[in-house]
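Here the complex is missing a single protein chain, while all its other protein chains stay put.
Labels run A and B following the written order; every chain starts at residue 1.
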Amino acid sequence: MFELIGIPPQALFGQLLLGLINGSFYAILSLGLAVIFGLLNIINFAHGAQYMLGAFVAWMLLNYLGIGYWWALLIVPLVVGAFGIVLERLMIARLYHLDHLYGLLLTFGLALIIQGLLRNQYGISGLPYSIPPQLSGGQNLGFMFLPNYRGWVVVASLIVCVGTWFVIEKTRLGAYLRAATENPTLVGAFGINVPRMITLTYGFGVALAAFAGVLAAPVYSVNPNMGADLIIVVFAVVVIGGMGSILGSIVTGFSLGLIEGLTKVFYPEASSVVIFVIMAIVLLVKPAGLFGRAA
Amino acid sequence: MASLSGAEAAVATKTADAAGSAPLLSVRDLEAWYGESHVLHGVTFDVRAGEVVTLLGRNGAGKTTTLKSIMGILPKRKGSVTFEGREMMHLPARHVARAGIAFCPEERGIFASLDVEENLMLPPEVKPGGMSVEQIFELFPNLKERLSSQGTKLSGGEQQMLAIGRILRTGAKMLLLDEPTEGLAPVIIQQIGRTIARLKEEGFTIVLVEQNFRFASTVADRHYVVEQGKVVDMIQNGELDANIGKIEAYLGV
Partner (left out) sequence: MADATDTGNTGIAAQQAGAIPTAPGMPRHHAAIFLALLAAGLAAPFFLYPVFVMKVMCFALFACAFNLLLGYTGLLSFGHAAYFGSASYVSAHAAKVWGLPPELAILCGVGAAVVLGLAIGALAIRRQGIYFAMVTLAFAQMVFFFSVQAPFTGGEDGIQAVPRGHLFGLISLRSDFTLYFVVLAIALGGMLAIYRIIHSPFGQVLKAIRENEPRAVSLGYRVNRYKLATFVLSAGFAGLAGATKAIVFQLASLTDVHWSMSGEVVLMTLIGGMGTVFGPLVGAAVIVTMQNYLATMGAWVTIIQGTIFVVTVLLFREGIVGVIAKWMKRTL
């Protein structure tokens, strides 16, 4: 079969793996955006910067405090999530009574500040972060060579995404979140502290982004621009998937990553724009998005 | 104007005399706004523990607004609302709920993204002594069979039972029910009437908003008539028949 396509299997599966890794990041980030948007009705433009911040904090933990990768996976989301909570309480919460677009503008400004500060401090060339020794090396699968760390990225992303989906769709906590997304006033009238739920949800979404940043640190070099271009693609992913469904965001993220990888094999020049082209098609055919809730 | 406030004062006195003890809920000169629109112009009434009291009136009289103001859902309000002696006026809704008041909205508010069981279990316990799930199934056997259905797939009557059932779990002592019989078949309406009677036996205090005063007469102890954002009259249930002409005039029937 591979002779028919004319591409050696290593190249094909190598690109598919890279696509799957990109898809992992698309999935985690669009999931975080969807969770935040569902309850807050705000598009968190700072999401890319918070992902980048996650990578930087992991790097700082290693280089300033000698704290390694595995602890970073735990500490970084908590630290950056807490930072997100401060942002929400101090600034974002003041905009809830206004048009949603102000939230977009505010978080855009925050993204510029975060990016600018880090660029000022660390420049634009990337900082290296090495793969943790337990995950170095790889497996020879016959049709391709699977680097252990990259396999780990995909597995960890799946665990986090499925775990989040499970909590939201199947647990009591998730029921509170889903109900508050539908009718926050009534949920408040039952005695539930909705503003606190909103704050914690934003913190959780930010923590998801930061977690992705830690995963990304050994794969892409840690640099202040790593979030900006990524977040725009994630926006396209979100428009394609529609933000109505958690599962939809996850599936769309992974699938688009795979499609991007495939495009790189067969038509490399188009790979950076294929997701936008798909977005154009979806807008023509199903504007609410593939998993969108209306019409 | 003077005569109206005189009537209100008369109403309040009638209640206090009838009570002999401090009322559970005391609403005084409640005013409320929807944006710029001044909807309540000074609502005054009392509810004693264990009573079932209805707010009767035409569409737009301000009955639902009154309930929402008591519950703290309406942001722009003024006046006094005391529950168990505590002033509730400037508390956010979640604190009103935690004081022991529960709200069942007119549109029922069943969450579409939750199944029936999740809808039922959603309101947290605010006070000890709420009904158990088994007791709720006794009241509303239909719910037991439909636990895993998606919330809004239930019929209107089932949704109403779910909306009432879920607030019974919380331990709230006072229930605010907004038009529970609206749009329901007579058989279901009777069931709801029996439920309210049963709840009264269990010691709940209920404030009911109703347009269907015949239904109201089967369950309530007293009726307040609300007109243009004010309470204009109070009628004991026993005296309802004697005043039927007056009531029909109020309701524009």
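Heads up, the rule we're going with is that a residue touches a chain if its C-beta (ideal position, glycine included) is under 8 Å from a C-beta of that chain, and two chains touch if they have at least 3 such contacts.
On a predicted model such as this, the values are computed, not experimentally measured, just so you know.
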**Request:** Give the labels of the shown chains that the missing chain contacts, considering the complete complex.
**Result:** A
**Request:** Check each of A:Gly32, A:Gly174 or A:Gly242 against the chain that is not shown and name the one that touches it.
**Result:** A:Gly242
**Touch with the omitted chain, as defined above, among A:Ile113, A:Leu141, A:Val155 or A:Leu173** = A:Ile113
**Prompt:** Among the options A:Leu95, A:Met226 or A:Leu290, which residue touches the chain absent from this view?
**Reply:** A:Leu95
**Prompt:** Touching the missing chain, which residues of subunit A?
**Reply:** 37, 41, 43, 91, 94-95, 98-102, 104-106, 108-117, 119-120, 228-229, 232-233, 235-236, 238-239, 242-244, 269, 272-273, 276-277, 279-280, 283-284, 287-289, 292-295
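Here is the rule we go by: only the chains that are shown with their structure count from here on.
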**Complete:** Between subunit A and subunit B, the Cα-mean centres are separated in Å by 46
**Item:** Footprint of subunit B on subunit A - complex, ascending
**Value:** 172, 175-176, 178-179, 181-183, 185-194
**Item:** Residue ranges of subunit B touching subunit A (in the complex, touch as defined)
**Value:** 71-73, 92-94, 96-98, 102-103, 105, 109, 111-114, 118, 121-124, 126, 167, 170
